[in-house]
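Here it is, the structure, as C-alpha cells.
Of the protein chains in this complex, one is absent; all others appear in place.
Chains here go by letter, A and B, matching the order in which they are written, and residues are numbered from 1 within each.
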Amino acid sequence: MAEIKIRNLHKEFGTGADKVVALEDVNLDMGGHVFVSIVGPSGCGKSTLLNILSGIETPTSGSLEITQSGHKAAPGYVFQAARLLPWRTVMDNLLFVQQDKSDETRARCQKYLEMVQLGDKGDKFPGELSGGMQQRVGIARAFSIEPDVLFMDEPFSHLDAITARSLRRELHTMWADTGKTIIFVTHDVGEAVELSNRILVFAQGGRLEDDITVDLDFPRDAADEEVAIAKASVLRKFEEFDLLAT
Amino acid sequence: MIAVVTTMTTEVPAPDRVTQEDIEEAARRKELIIRWISRISGYVVVLGLWEWASGAVLEENLLPGPTRVLQTAVELFQDGKVFPAFGASLSRILLGVFLSFIIGSMIGIITQNRWFSGFFKDAITIGLTSPGLIWVLITALVFGNRWFGPILAIILTTFALVSVNVAEGIGSLPKDTLDMARAFKVNLVDRNRHIVIPHLAPYLFTGLRFSFSIGWKVTVLTEIFTASSGIGFELRIAQILFRQDEVLTWILLFFVFALFLEKVVLQAIEDRFFRWRKEIAST
Partner (left out) sequence: MTAVATKPPSSSSGTAIPPRRPSSAPMRFIKSPRFARAMFLPAVLVFWLISNKLIENSWDFDSSVLATPREVWDFMWAEVTRDTVAPKDLYETFGISLYRLGIGFSISMILGTTIGLGMGLSRAVNAFFHDWVMALLAMPALAWALFLSLIFGFDNKGPIIAVVLAGIPFVIVNVREGVRSTPRDLFDMSNAFGVPSNKRTRHVLLPSLYPFLFASARYALSIGWKGLVIIELFGGQDGAGWTVKFWYDAHRLHGVIGYSMFFVIFALVMENAILEPISRRVFRWRPSLNSPDIVEEEMDALYDVEELNRELDANLPTGSTQET
C-alpha cells in the first residue's frame, strides 16, 4: 500500500524571462487501492508531477511524502518515451532494474514480457523493435519490479488501438488483483474514464482544476451509457479549462 | 514477502522570490570566478612546467623555455627575418589555394554529370585521404626547387575539399525557390544573383577555408624540402644549425600566424558575409 501526500507543491523551471511555472500550489492525497488518472492539456505539468513523485526532479517548494511497503521500495515508472538502454537486449533491460539476477527474477521478467506479448523478443536490441514494441518493453519493465506504486506517463498513446485495448485490460486486471496505487497520465479522457476511479484535471500553468471521482463498476465498456455520460462530463470540464487557459 | 517501508519526505521552504534570484546571481558570479582562476592556473602551471623543464629536465639548448622563446622571437623580428619569410610563404599559399579553388570548383561543377562523377570519384577519395607529405616528396623530387612544385603539392592536397563542397552546394540548390522565381518570371541574372550565388557562397567559402587550413601546412612542408625562402626554409636552416630555440620560435610564430589568418581574418570575412546563415541557424 502506498500513501502519497502532497502539500503546497510548487515547481518552476528557469529564472527571469525564461521562467516557466510547471506546477502551482498542488495539494493532493492519494493512496490505497486507487487508480488515479491525470488529464490536462499538453505542457500543463503532468510529466513534471510524476518526475517529482518518482524523485527525478525536486520541487521548488512544498512538501511531498510517499509511504510505501512491498516488494521493492522504488516505484515503477513507465515513461512517455520508452527510455531503454539501446546497448542492452530487451531481457537485460528488464534485469537492469532488478535487485538480483536469480532464476526467479528472470522468470518474473519473462512473465511480464509475455504479458505485453513480447515473450520471444528477449534477445533483441531495442533498436530492432518498433516504437510501440519498445514502449511495451518499458511497460513490462515497470511491472517487472512489482512496485507498490506505479507511475505511467501516457503509456498507451504510441500503441495501436488493439494492443492498447488489450494492455488496458491487463493493466486493470493487475491493478484489481494486486491492490497497487497507480498514477496514470493520459491525453485520452475515454481511457481515463474506463480505467480510473479518480480523475485529476490539470490546467495550463500547473493548476489542479478538478478532482473527479468516477464511481462506476468495473469492467467498464466505452459503449455503456453510464461510461459515456461520465466521459462526456469530464470532457466538458476538460474543455472548459482548456479554453480558459488559452 | 518482507514488507519494506520507505518514507520520502521533501520539505523545501517557500523562498522569497527576490532572494532566490540573488542567490542564483551570486552562484553565477562564483562560477565565473572559479572558471577564471582555473584557467589562469592552467596557464601558470603549463608555462611554469615548461620553464622549469627547460634546464631541469632537458638542457636549455634542447628545450628552450618560454622566456627564451619570447626573446628569440623579438630577436628574429629585429633582424627583419620574420616578415620576408611570412611574405614568401603566404604568396605560395595564396597562389596554391587560389588555383586549387578554381580547379576544384571546375571538377565540382562537371561532376554534376553522372559520367564525370563516376570518373572523378576515386580521384576525390584519394585527394581527401592521401597525406600531403606524399605529394610534397613526389613534387619535390620531380620538380626540384622550381616554383610550381610546392604549388602543385598544395593543389593536389586541397582540390578535393573544394570539389566536394561545390558539388554539395550545387546538389542542394533550393529547387523550389528557383521554380518559384521562374514562375514569377525573374530573369536569369537576378535568379543567379539572388538565389544561386547566395546559396553557393557558404559552400565555396567552407571549401576555401578547409583548403587554406591544409594548404599552409603543406606549404611549410614543401619549403622545408625545396624552397630557399619562407617559414619552412627558415625552420630547416635552424634545424640544420641545431638552433633549437629558433626552431621552436619559428614553429610557434607560424602556428600563431596561421591561426590568426584562419580564425581571425577568414572568420571575420565569414561572419560579415554569412550573417544570414547564423540567423537561420539560431531560429
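What we mean here is this: a contact is a pair of C-beta atoms (placed from the backbone, for glycine too) under 8 Å apart; a residue touches a chain by one contact, two chains touch by 3 or more.
On a predicted model such as this, the values are computed, not experimentally measured, just so you know.
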| item | value |
| --- | --- |
| Residue of B:72, B:89, B:105 or B:244 in touch with the missing chain, whole complex considered | B:244 |
| From B:91, B:112 or B:228, residue that would touch the chain that is not displayed | B:112 |
| Subunit A residues that touch the omitted chain in the full complex | 13-15, 51, 54-56, 72-77, 79, 81, 83, 85-88, 96-97, 125-128, 141, 145, 151 |
| Hidden partner chain, residues of subunit B it touches | 24, 27-28, 31, 34-39, 41-43, 45-46, 58, 62-63, 108, 111-112, 114-123, 128-131, 133-134, 137-138, 140-142, 161, 164-165, 167-172, 202-203, 205-207, 209-210, 213-214, 217, 220-221, 224, 235, 239, 242, 244, 247-248, 251, 254-255, 259, 263, 267 |
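Basically, only the chains that are shown with their structure count from here on.
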| item | value |
| --- | --- |
| Between subunit A and subunit B, centroid-to-centroid distance (C-alpha), Å | 51 |
| Residue numbers on subunit A that touch subunit B, as the complex places them | 8, 10, 15-16, 55, 58-73 |
| Complex interface listing, subunit B residues touching subunit A | 1, 3-15, 20-21, 24 |
